[in-house]
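Report on one structure; see the data block that follows.
As you look at this complex, bear in mind that one protein chain is not there, while each of the others sits in place.
Chain naming follows the written order as A, B, C and D, and within any one chain the residues start at number 1.
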Amino acid sequence: MTINYHKEIMTSHPWTFFLLLFKWKGSIWKAVYMETIIFLIFYGIISVIYKTALGESSQRTFEAVVRYFDKRLSYIPLEFVLGFFVTTVVNRWTKLYQTIGFIDNVGLMANCYIRGATEKARIYRRNIMRYCELVQVLVFRDMSMRTRRRFPTMETIVAAGFMNKHELELYNSYDTKYNSKLGTKYWIPANWALCMTNKARKDGYIESDYFKAQMEAEIRTWRTNIEWVCNYDWVPLPLMYPQLVCLAVNLYFLVSIVARQLVVEKHKIVDEVDVYFPVMTFLQFIFYMGWLKVIDVMLNPFGEDDDDFETNALIDRNITMGLMIADNPMTTPDLRKDPFYDE
Amino acid sequence: MTINYHKEIMTSHPWTFFLLLFKWKGSIWKAVYMETIIFLIFYGIISVIYKTALGESSQRTFEAVVRYFDKRLSYIPLEFVLGFFVTTVVNRWTKLYQTIGFIDNVGLMANCYIRGATEKARIYRRNIMRYCELVQVLVFRDMSMRTRRRFPTMETIVAAGFMNKHELELYNSYDTKYNSKLGTKYWIPANWALCMTNKARKDGYIESDYFKAQMEAEIRTWRTNIEWVCNYDWVPLPLMYPQLVCLAVNLYFLVSIVARQLVVEKHKIVDEVDVYFPVMTFLQFIFYMGWLKVIDVMLNPFGEDDDDFETNALIDRNITMGLMIADNPMTTPDLRKDPFYDE
Amino acid sequence: MTINYHKEIMTSHPWTFFLLLFKWKGSIWKAVYMETIIFLIFYGIISVIYKTALGESSQRTFEAVVRYFDKRLSYIPLEFVLGFFVTTVVNRWTKLYQTIGFIDNVGLMANCYIRGATEKARIYRRNIMRYCELVQVLVFRDMSMRTRRRFPTMETIVAAGFMNKHELELYNSYDTKYNSKLGTKYWIPANWALCMTNKARKDGYIESDYFKAQMEAEIRTWRTNIEWVCNYDWVPLPLMYPQLVCLAVNLYFLVSIVARQLVVEKHKIVDEVDVYFPVMTFLQFIFYMGWLKVIDVMLNPFGEDDDDFETNALIDRNITMGLMIADNPMTTPDLRKDPFYDE
Amino acid sequence: MTINYHKEIMTSHPWTFFLLLFKWKGSIWKAVYMETIIFLIFYGIISVIYKTALGESSQRTFEAVVRYFDKRLSYIPLEFVLGFFVTTVVNRWTKLYQTIGFIDNVGLMANCYIRGATEKARIYRRNIMRYCELVQVLVFRDMSMRTRRRFPTMETIVAAGFMNKHELELYNSYDTKYNSKLGTKYWIPANWALCMTNKARKDGYIESDYFKAQMEAEIRTWRTNIEWVCNYDWVPLPLMYPQLVCLAVNLYFLVSIVARQLVVEKHKIVDEVDVYFPVMTFLQFIFYMGWLKVIDVMLNPFGEDDDDFETNALIDRNITMGLMIADNPMTTPDLRKDPFYDE
Partner (left out) sequence: MTINYHKEIMTSHPWTFFLLLFKWKGSIWKAVYMETIIFLIFYGIISVIYKTALGESSQRTFEAVVRYFDKRLSYIPLEFVLGFFVTTVVNRWTKLYQTIGFIDNVGLMANCYIRGATEKARIYRRNIMRYCELVQVLVFRDMSMRTRRRFPTMETIVAAGFMNKHELELYNSYDTKYNSKLGTKYWIPANWALCMTNKARKDGYIESDYFKAQMEAEIRTWRTNIEWVCNYDWVPLPLMYPQLVCLAVNLYFLVSIVARQLVVEKHKIVDEVDVYFPVMTFLQFIFYMGWLKVIDVMLNPFGEDDDDFETNALIDRNITMGLMIADNPMTTPDLRKDPFYDE
């Protein structure tokens, strides 16, 4: 479930934004607590070994090693690579969301152009809506684990009512004729929807060729949007880029396990306290690892993270909305004067 | 109320931009003064304890602690995470504003295509405008506290004249038939507006099918824009990202309360003055907390901050403009030669 | 007047870009010279007081104060907040320019669709152009001081020939009926233009309904663009953001007046020269204050800065171009073979 | 082959992103291992010479040289130039991908508008699809080594079935008449597709002029997209920009070979250990060189890197999909009530 927090930051009080920190679901805390624990354990082990197990001269050597790494930790500029990459990923995420598909327009246009309260007109409209939604279901099944788990086989789609038996048979019949590896089959229900439009025109439910073309344009827009969800998945950002970012953050903190050890040297003025717990490194770890997690979540929003797109809820919304709209093509209020009307 | 300052920076004088600083409403001062006071109080308490309540050796330890934190404060690069995040938020804010909905085009197109000065033509046009505006009212009620407070119930919408009684009855009748949890009902008035267009065509007020389709396309554009206001609200930026930014700023200044204490060490040359009041930390606090407030305000512009979108004013403007335009379809000046006309 | 320098940087020589520095109009020099002088005067006063008026121990204290501020000046990262904000402002400025309105397309489409060299056809075309331009004039009057000064009253618009007397009367008649506070009246001339198109169709100057719709779409595009100029002005970037940037720069240099004083300490090796004039701080001041001025100029490009949009010149250009185009609908060369034509 | 890793990062576990690091194909490791080895060899040679071959005073001089360079290494801010350039390159890469061409819409629109299950209608549709795909094949041959190697001559295109013999003859006949240097010939198959549409209209397979125009608009969109792939290739980002970035990274590490030598000075307290292997410089090298490689791969995605666009697979997909869609214009399921249908 996408975590919605807009209501809570509606008005800016001193504490509004602050309160966001106390959420757990979809939070940065939930995302990084495991990594943080692992990091602290390793840090602790090294620390204990240094303080108890090493001899005097080994300690001196260890301290030199710590200084060596600490001084050079800044070689890897985490803030830059994370800042620029996160911007790229947010742009991609936004574009994905814009093409993810809300069916309302298809429904309203079906109402506009396929007129009539007769049963057949209603079936036409409902079938077109269902076929459109079917495109989304098929694509989401391939992108999202959630939807895949909901519809493990084509039969489950039939069982859920998105498809009729005879439609599935027709759908499957395409397999034998073409190499199904290369081509995808997402276009089939879209083609059905377009054919239905054509039939509706022949049957006189659509009143003019121009209206038919507008209806088809609406279906085309819907399909094109969903195709781009698919295409974006086919060609992700080159693997090297997320690898680079991931590598940088992980290496940084791997080196930090040593570099951030607090070495108290005997021959220097004790101008720092041994705090036993590496407070600031701990905070820094949460900060950078959290930033990496933001990227992780947004890079593929079709997963099962708390903040990923709710594909199943969207499918349910679309089929409900789509059919509801398709059933009410002409229920408009009587034509009366409005309250502001003055003669 | 959105704070408009464009008039004041029209022409760049040495002082124009500077004068912006002396505004209070919607200002950074108003946004951060409370946080600043709290911060300073905590800072002061620690400072007083250090200087008066601690013994000699505790003071030395405290000074070591201060040095420890001060040296590591730069681990969290506030400027980067704020800079990149604010850019993302501004982009989203701009996109939201572009889809928020100004009704003029619907009105002008209604004038173009639904011709006639007769009463019935006027009612058609006015109803279409009102239904379009109703979509906006319904959506804004769910997004904005201000609009919700203005229209707490559907009845208040009727009372305000945006809806007729018989329309509300029809609107409510949809509830019983469908699961209203999943689907939203924003589409209903849009559907009405489309149906009205259809009726107007049947009654001959629209002269051709093509004009009808253009009118419907205009209504579709209006509804789609407002739907995106809704959709952007449904899926905010993943919670982790604002959390991360908020965390960074708050942690930074939490640590600063200790790290920025001025410790005057006896055994060092006094090359710095004890200024008693942490001037620079204070300025830095205002700066970064202000930056965070900019994000806070822009992340959800449908709240009640001084600078949030004025949803109620926009609704008033749209209904006034919409009806005014719809009432003047044909009042065009006589066709005369213009002053520049030469034979 | 917008300063055009493209011609001068056409080809890159070692000196081309360098020569840009010697411009005065619209230059960074002109923008910041006053601030720089004020800054230097304050700096000088402090400097003189420190060197002449203070006693020995006061001097030591002052030097400590200087060191205190100098060390903490980096708390405010000017370069980040300026860099990110300027990018946001440039994007907004570019979008504004893209919607500012060049009338050529309206004119050419009027020629395409309202055919005929008769006087009446010509008047139709000219009136549509004039009404379109009138929208721009009315909007610019509210945005730009320059245009406001040129057209202080509606009568001056009539005097300038953009409006006929009988049109102004009609325009004013709207006032009495509606609350003119909420609604703007920019839509009126656009409505006239649309009505004229309708009349021209009725009179047979437009040959088909489809052409009429295309003509109306062109007028709609024109009006929508100009409306966005208006809308962008209605909701500026939240006041806090420019305030923040302005605050940061001004505070930085306020503190600099003290922090950048050159304190020559007696007990240290003199490894720096007292240059009397703070060269580098002076350069830095010009640099950052100049960056702020870039933002200042671009944030509201409808002012009277050297580099703001030339609204009056644009209005003149549009009315001249628009009428010129409208007068030449059919003057096309005879149909002859072109020089490259081979049989 | 584009490396797809979306499946693996679907859900964020502590290890998901981490596991990305263990990929080889298309990885950063594969991209930089050779450079890294070369860098280390040079570093090693210098190191050995310094420690063994140099006399005492030469060693001192060398150490001074090392210090000289080490201190000044920060003059070149790699992180900035890489961060900003990579953003520019990613934007360009994204735009290229968006215009690369998926044929489904052309196919579905052909089904919509060129109706009929007769053999001739089928041939019309198939030919239009084939001609459209031919545009892509011709353009990709000029952009991508992979496609060029697959289709070294026009004859191989014929052999692969994308073109008929008589079509190739016609295609070649254009050569003699025009200077083929300046013009490209990509437009020819697009022209054929448009002419086919025209013929299909004349033969009555397209039912109205409006449908014909829509079909042509679809072909136009397809061709325009592919033309932009071409245009982007014609005018790359100015050579200087990638040169600058490449120069910066290479110079930085060239200087690093000397500057990062660990010089153990006798007269200083040994507060650092000689680690023999320059761990941190090695990590930094991988990081920055990897960043450069990301740019390298994305700057021209039509090459043969692991992560470049799979032009051949796309061509196969398009021809398969295109013909498959064109063969099923009317196979739509019977009109039946859907499972959700309630009376």
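Keep this in mind: contacts are C-beta pairs under 8 Å (C-beta built on N, C-alpha and C of every residue); 3 or more make two chains touch, one makes a residue touch a chain.
From a predicted model like this one, the values you see are computed outputs, not experimental measurements.
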Exercise. If you put the missing chain back into the full complex, which of the shown chains would it touch?
Worked result: C, D
Seminar exercise, completed: From D:L19, D:I49 or D:C195, the answer for touching the chain not displayed is D:C195
Seminar exercise, completed: Answer key for C:T16, C:T61 or C:T118 versus the chain not shown reads C:T16
Exercise. In the complete assembly, which of D:L19, D:I49, D:A117 or D:M145 touches the absent chain?
Worked result: D:M145
Seminar exercise, completed: On subunit D, the omitted chain is touched by residues 31, 34-35, 38, 61, 64-65, 67-69, 71-73, 75-77, 80-81, 83-84, 87-88, 91-92, 120, 123-124, 126-127, 130, 143-145, 161, 164, 166-167, 170, 174, 177-179, 182-184, 187-188, 190-192, 194-199, 209-210, 213, 216-217, 220, 223-224, 227, 231, 233-244, 246-248, 250-251, 255, 292-293, 296-297, 299-300, 302-305, 308, 319, 323
For this session: State which residues belonging to subunit C touch the missing partner chain.
Result: 2-6, 9-12, 14, 16-18, 20-21, 23, 26-28, 31, 79-80, 82-84, 86-87, 90, 94, 97, 102, 104-105, 107-109, 111-112, 115, 207-208, 210-211, 214, 270-273, 275, 279-281, 283-284, 286-287, 290-291, 293-294, 297-298, 306-307, 309, 313, 316-317, 320-321, 324-325, 328-341
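Rule of thumb we're sticking to: only the chains that are shown with their structure count from here on.
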Exercise. Subunit D and subunit A are one sequence twice: same or different residues at the contact, by the over-half rule?
Worked result: different
Exercise. If you fit subunit C onto subunit D using only Cα atoms, how far does it have to rotate, to the nearest 5°?
Worked result: 145
Seminar exercise, completed: Whole-Å distance, C-alpha centre of subunit A to that of subunit D, is 24
Exercise. Subunit A to subunit C: how many Å between their CA centres?
Worked result: 39
Seminar exercise, completed: In subunit B, the residues touching two or more other chains are 31, 80, 83-84, 87, 210, 293, 297
Exercise. What topology does the chain touch graph have (line, ring, star, complete, other)?
Worked result: line
Problem set entry | Chain-to-chain touches, reported pairwise for every pair that qualifies | A-B, A-D, B-C
